[in-house]
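Only one protein chain is missing from this complex, and each of the others stays in its spot.
So that you can tell them apart, the chains are marked A, B, C, D and E in the order they are listed, and the count of residues begins at 1 in each.
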Amino acid sequence: MINSVEKADVLIEALPYMQKFAGKTIVVKYGGNAMVSEELKRNVIQDIILMKYVGMRPVVIHGGGPEITAMLRQLGKETTFTGGLRITDPETVSVAEMVLVGKINTEIVTLLNQYGGRAVGLNGKDADLIVAQKHWAKVTENGKTKEADIGMVGDVDRINKGILLTLLDQGYIPVIAPIGVGLKGETYNINADSVAGEIAGALAAEKLLLLTDVEGIYRDYQDKSTFVSTLSFGEAQEMIQSGSIDGGMIPKVEACIQALKKGAAKTHIVDGRQPHSLLLEIFTNKGIGTEVVKE
Amino acid sequence: MINSVEKADVLIEALPYMQKFAGKTIVVKYGGNAMVSEELKRNVIQDIILMKYVGMRPVVIHGGGPEITAMLRQLGKETTFTGGLRITDPETVSVAEMVLVGKINTEIVTLLNQYGGRAVGLNGKDADLIVAQKHWAKVTENGKTKEADIGMVGDVDRINKGILLTLLDQGYIPVIAPIGVGLKGETYNINADSVAGEIAGALAAEKLLLLTDVEGIYRDYQDKSTFVSTLSFGEAQEMIQSGSIDGGMIPKVEACIQALKKGAAKTHIVDGRQPHSLLLEIFTNKGIGTEVVKE
Amino acid sequence: MINSVEKADVLIEALPYMQKFAGKTIVVKYGGNAMVSEELKRNVIQDIILMKYVGMRPVVIHGGGPEITAMLRQLGKETTFTGGLRITDPETVSVAEMVLVGKINTEIVTLLNQYGGRAVGLNGKDADLIVAQKHWAKVTENGKTKEADIGMVGDVDRINKGILLTLLDQGYIPVIAPIGVGLKGETYNINADSVAGEIAGALAAEKLLLLTDVEGIYRDYQDKSTFVSTLSFGEAQEMIQSGSIDGGMIPKVEACIQALKKGAAKTHIVDGRQPHSLLLEIFTNKGIGTEVVKE
Amino acid sequence: MINSVEKADVLIEALPYMQKFAGKTIVVKYGGNAMVSEELKRNVIQDIILMKYVGMRPVVIHGGGPEITAMLRQLGKETTFTGGLRITDPETVSVAEMVLVGKINTEIVTLLNQYGGRAVGLNGKDADLIVAQKHWAKVTENGKTKEADIGMVGDVDRINKGILLTLLDQGYIPVIAPIGVGLKGETYNINADSVAGEIAGALAAEKLLLLTDVEGIYRDYQDKSTFVSTLSFGEAQEMIQSGSIDGGMIPKVEACIQALKKGAAKTHIVDGRQPHSLLLEIFTNKGIGTEVVKE
Amino acid sequence: MINSVEKADVLIEALPYMQKFAGKTIVVKYGGNAMVSEELKRNVIQDIILMKYVGMRPVVIHGGGPEITAMLRQLGKETTFTGGLRITDPETVSVAEMVLVGKINTEIVTLLNQYGGRAVGLNGKDADLIVAQKHWAKVTENGKTKEADIGMVGDVDRINKGILLTLLDQGYIPVIAPIGVGLKGETYNINADSVAGEIAGALAAEKLLLLTDVEGIYRDYQDKSTFVSTLSFGEAQEMIQSGSIDGGMIPKVEACIQALKKGAAKTHIVDGRQPHSLLLEIFTNKGIGTEVVKE
Partner (left out) sequence: MINSVEKADVLIEALPYMQKFAGKTIVVKYGGNAMVSEELKRNVIQDIILMKYVGMRPVVIHGGGPEITAMLRQLGKETTFTGGLRITDPETVSVAEMVLVGKINTEIVTLLNQYGGRAVGLNGKDADLIVAQKHWAKVTENGKTKEADIGMVGDVDRINKGILLTLLDQGYIPVIAPIGVGLKGETYNINADSVAGEIAGALAAEKLLLLTDVEGIYRDYQDKSTFVSTLSFGEAQEMIQSGSIDGGMIPKVEACIQALKKGAAKTHIVDGRQPHSLLLEIFTNKGIGTEVVKE
């Protein structure tokens, strides 16, 4: 049991972080295991509410992989492939949108409100928040790399941050589904890490926190002793090019790079499997996971 | 072809209505055929944008019946009944939410933005906009009327209009899916007419416009000569009790009554099958459909 | 007769122009026949009110030639000349001021208010709106050009736009008589086109609309086929220098040039003899008259 | 010669009055000799500017009798009478408007601006400031009192003070010509004292100061020892009814009564023939003229 | 050692209290041992800074007894008595003011600023914050109770809270020395508990926290088992009258009563000898000390 004095000590230890981040925007990419386990989910929600109450301006971007797949299966929708890549045809993107916007987003919003926040769900179509364009995948076939049409997958073209500022200034917590809108009104599914990076950049966020299912980045994944606490901008780009950052981590590191380029101050890849990892990253000086920083 | 002078005359004819409704809130319930025909859909969108541009504050609430049914069928979800009433079990309400919030709402938002508006989609969970409680249906069995549990169907308990005012004051057009949130975070499907009536009341709207698939109200539906242009509050209640207003029209008239009770100034039941019926109702003195008014 | 659908079409046609000009300042020089015919007068008033109600910020500058002449005649005031130019002696400028400020201006203000506007009359003395200095006319005598003293005729020296912004921001329509004030408080009569140009420039107006009694500019006035729809800045200056723009039109074209130089976006010379020509210029894509533009 | 210490004493003596009236509205009716003598004119202007600079909110209403008469004579306009009363026919009211708005008002505005103020001229038509209705004069003929039609003479029906507040809040000095506008846009000439009283009431002015050409009110005009420094509301009404207040003074006392009834705090009848009488009334404790107060 | 999860738990436990008190005013009377021990002093400062950073509006009132006595002794100032009560003669009150305002207050302000706050020192003379009047002590001599003149000791007559609101709204922490100002500018020494109570009332504070050197209130001071956690308004008054609240505690309980009467929501007598007792009272549900509440 923690006694009163210890409690006080913990709160006092958090004070400098409260001071440092007061009024600052914190962008959280919420995904992975932290969206599956009921307890981790509650932890993340509480952490975000705490940020809000000590004066930060949290913004949440969420993913939603497994539930989209489950719904596609339930609808008997068969997935087609090109050069080994899954194609997001119009029906698929429509299902993805329904699940992301009409199921996962509303659930997160509801949880935040249950815990005392005032959350508002958004997607890229609201006030044209995320204007997107078609993403052309790179496919290597017979040693040649070419661009492949994988359907309604998008890249962020422009963030119209007005609606975010309106909501943040009034004390709301925006919760964003990674759906983009094309110039002709078409729907694009976008990688949630990438959306989080772009939004952190557009808002000149103090921090981008990407929840993952790993401890962070290793120089050599086989060797736990090669864990990297801090990665510079340049090193991160090098490690991607040299292939020493593995597949699933690439979009996360690229999101960090993009966020830093566009104006965010700091980015962190945080282990979402650890309870209250967001809170510990913010309120204690013991760094958690890997941070990617400008210099 | 209309010549220049005639064009000018039409614009000048609209002037007094622009003056009258400047800065006023207009709540539109969008549903029925006007959501099906591509041309009617475009007309409604243009009408709403026009309202916005001449200085009104439109708010849109939409329904979504057929698409929910189609999705349920596609998912192989069987509907169960109690006392002849369809039961909205948790899985059903989840599908309804997905379709309303993640498909119909995003489509309307996108269309409004394509036509130059700045629309933002909402549902009752956003900032607890629509707090709901369980609706107990009245079932008559063997001559006895009793309350039946038909699942996750809700009644509006309270409208938290803060988020609407935040958005309206910043020039956004709120588009609302009729999903309510219970005190424990549960999801309720609510009749869209009823939501529109409550929101019109809460915002003290100048007008509630309910789009329907009929001309308006008849004292006797068989006899087209009994069309009613204006119905008083009291008469409307009487006609419901006497049974002279038929089934599908009852929730619409009740929405009008509720809106007027809670603070709306005027309510209209408008034929959505007629092109630009919203615009003609607002900008010309030729009344369209039936209006239900306080006195 | 125009039917409902056609009415709706006209309003919908106007929509993009409403969107384009929302919040923009439109400066109207009101003069010529449009100030004489009761019907044209009513048309102009309605057009200005319509601009206001769809969200523009109209500013009106008026002339007043014939009524000043009539009053001078009624007072038995003889006009003197120098080198063929009429001299505005102190008594004449005082009569001009009385008629412009105390008769024409109040009449326009009253009409705008009768039609639902909130107009406020101004002249250059109010809050030193139009600071003027003596205009020295160019007189050619015996082949020599020299400057002639024609009395209390002024050129605009400086526009103090503060009072205009105060009124526009509060939703009033400023109506301005072309009287300027000198540094010692003396009264100057100024050409109304010139005042309109300077004010359009100072307000960085979206449009300057000059009502005239001709269709617009012709390259050759004899030949109706040489009508010019769009004139560039440079061409306009050339045509003045080459003499191909005739006498009465020169101050109008110069007002356009001045407005564009000082910050206005576009200028138009519009035929005020055509009913609702302002409105048609603003709300339809069929250009009316000649526009003078920067490039 | 006044020495430095005496100068300082005078300024220090004024201090409590500056404190007392800071931010308060002072309505000045400017008329009589103070509008004729160049020196008195300059004095009044300086006094008003001083009020403004020490933080008061002065509002000026002016008359204009002699100049209107002169202009009517110059135009050869014959005056007609009914029951001994001059009739203000439409042509006469138009001349009155021209002279008041286009000559006297602009001159006062210019003088105030020359002395460092930011004055803006207004008349009752601007933003419908003074809505008026026909005044029916009481004529006694053959011992019978009846109402006589004396033309376009008006009574104040309603003051729309919005434009005054807009200007006062932005630091301008409103200067108002006593012209009213009827519901159909017609022009009314109104007694300037009466306009001043109504405006002082509508603005809940701290003071109404009426400049006159007498020392103030005497109980008996023959006997200078009967001078009245302070008159209560009730006494003033009695003296009017008993006839002990003479003709020219009646509208002034009635203006005071009206101002007090509608919300002004204090009213003063001040001798405008004495230099700087406004300033002395405001900044010294030696009362000048007669004050009419509520109790 | 506390581990990460426990740290997170403590922060999460504090969350509901952050939510509850966000934007609320908390008045702290700082005195006793907590002003003597360097460590306790630092604890109190940190606790106040934490309150500030999680969104509360702390206001500090401090006492200063021992230092005033020390300074009087150092100055060789002899204390005189009347009926057993110490007399605060003008020299004494001047020393008290110097020490309170020029030593203790500046020290607290400096400490708060060193720890990251933006504190501003005030006393009752600043903007007439605390208007006081002479306090007449009750002296019982020979069985008779009479009022005794004990010099420049004051009671609060009126709090002018304007300067507090100005500072709080701009994010400053006001630190107030208990010096009052009389109507003639005279200096009064006032009991700091009493000042704290009046200020908590005037600000309608959410909480008044009085730091003392005891655990709280006992029904019987001899018997530790009679500790009172919550005392109602009425009970507190009774206990004072019945004498069961002892001498030193009386002004504290009276300050609570006064605060509640004037508008504060809750008051607490907190043991200042316990480290971080303010913080624990605010952020944990384990009540510390005795609360005096309205019901």
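By our rule, a contact is a pair of C-beta atoms (placed from the backbone, for glycine too) under 8 Å apart; a residue touches a chain by one contact, two chains touch by 3 or more.
Quick caveat: nothing in here was measured; it's all calculated off a predicted structure.
When the full complex is examined, the chain removed from view is found to touch D, E. Of the options E:Thr25, E:Asn43, E:Thr88 or E:Thr187, the residue whose C-beta touches the omitted chain is E:Thr187. Here one chain is not drawn; of E:Lys103, E:Lys134, E:Lys161 or E:Lys266, the residue touching it is E:Lys103. For chain D, the residues touching the absent chain in the complete assembly are 2, 4-16, 18-19, 22, 43, 46, 49-50, 53-55, 116, 274-276, 279-280, 283-284, 286. Remark: the residues of chain E touching the chain excluded from display are 74-75, 94, 97-103, 105-106, 109-111, 113-114, 118-123, 125-128, 163, 166-167, 170, 172, 179, 181, 184-185, 187.
The definition used in the following text is that only the chains that are shown with their structure count from here on.
Annotation of chain B and chain D: jointly contacted by C, touch as defined at the top. Between chain C and chain E, the least number of touch steps comes to 3. Taking each chain's centre as the mean of its C-alpha atoms, the one that lies farthest from the centre of chain E is C. Computed from the mean C-alpha positions, the centre of chain B lies at a distance of 57 Å from the centre of chain E.
Between the Cα centres of chain A and chain B there is a gap of 36 Å. Within chain D, not a single residue touches two or more of the remaining chains.
Taken chain by chain, the contacts run in an open path, each chain touching the next and the two ends left apart. Listed by chain label, the pairs that touch are A-B, A-E, B-C, C-D.
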